[in-house]
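Heads up, one of the protein chains got dropped from this complex, but the rest are sitting where they should.
Moving on, here comes chain A:
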Amino acid sequence: MSENDVEKKVADRYLKREILGEGTYGVVYKAIDTKTGHTVAIKKIRLGRQKEGVNFTALREIKLLKELKDPNIIELIHAFPHKGNLHLVFEFMETDLEAVIRDPNIFLSPGDIKSYFQMTLKGLAVCHNKWVLHRDMKPNNLLIGSNGQLKLADFGLARIFGSPGRKFTHQVFARWYRAPELLFGAKQYGASVDVWAAGCIFAELLNRRPFLQGDSDIDQLGKIFQKLGTPTPLLWHDLEWLPDFVEYSSQITQPWRKLCPTASDDALDLLSKMFTYDPRTRISVQQALEHRYFTSIPLPTDPAKLPRPAPKRESHNPRTSDLNNGPVVLSPKRKARRVMSDREGFDGNSFQVDKVDERGGEIRWAAGDNSGRNEPVLMSVDFSVFGSKPVSRPTINSADRSHLKRKLDFEFQHPE
């Protein structure tokens, strides 16, 4: 068997479904693993663009996920090359914590919050035990599976922090989750940066809105100090020696009770320890997990019973049948949307392409708002020419075509 045949055989193990998201280093598909029958998410990593082989971020992710096997960390099931691209097969995750927090129909009980947050810390503890910093902790990197299990994902910024004194970049984390030492330009830091971010996630779970929403690095520090008070050298010894240290006008600490009105005393105590300014005295993830908050009443909810956004519509959705009768456009989705914009079926179901965050390295594979109305397609069938998800039945009859042509002509005459 030639090499290509072997490749094709591996690739054909997966039945490709719709696109879940797109990012700078590739596309994420939903797929069925025919060997196990499980639904998986496949990240296709584009190669060759910059002639730099396997994308550096992707390689980091592969390297670390191969070491981190845990129920609270996303599983890298398989990796394989196909047609010059590297494909990473992950377990399929239904949703993410951001969707849970943002969903106005979801009520989170104190036990629910405890459960989600405990799983977050458990996953993080596994990373830190293996000397891995995640460096991109935020609600939409915390994926949630169909059994309610929360798992850490997106290790594209993660690193091993074993050797002491090694310098790292401070340009990590989405700004709202960035620890003050990073905002002050610290190049040597440790696990405590993840703890700060976890604290932000905890507060966000409690308040149901992002805790510290700065719109620049300077403003971020301002927002932090406004809520938690301006740190003094007494509280944080090395503060003034940080590379980008600037003095802020002194503000007083607000009481935690006021910042998170719904939280229990135990929760507030844990929060205050996670938001300790001096990274060296900030609570560790392990200590946080041992905090009395997790053993006091109410106990963490069983993950399977946790509230999650309403399940996505499946392919037997009645609405999809009438949609299949209509014309389907084999053109870039940008155009497809324009031509079809009056069709109800396309509106809510347009592919969820996540907003690329400030570093632009983001791709999602938690289920978007896709109804899986496509027939399964073999992995080896390449749809990249369409720049869109596989379209199973491009039934364009002649009547539709003339209609389309008129529309397209129209666009030609009025280029944007």
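Throughout what follows, a residue touches a chain if its C-beta (ideal position, glycine included) is under 8 Å from a C-beta of that chain, and two chains touch if they have at least 3 such contacts; residues count from 1.
The working rule: contacts and distances are computed from a predicted model.
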Out of "Translation initiation factor eIF2B subunit epsilon", "Mitotic check point protein bfa1", "ATP-dependent DNA helicase II subunit 1" or "B-like cyclin", flag the one the UniProt entry gives for the chain missing from this complex. "B-like cyclin"
Residue among A:K130, A:K187, A:R209 or A:K305 touching the omitted chain: A:K130
Looking at A:V54, A:L235 or A:L289, which residue reaches the missing chain? A:V54
Contact with the hidden chain only, please: which chain A residues? 47-48, 51-54, 56, 59, 62-64, 66-67, 76, 79-81, 84, 86, 129-131, 159-160, 162-163
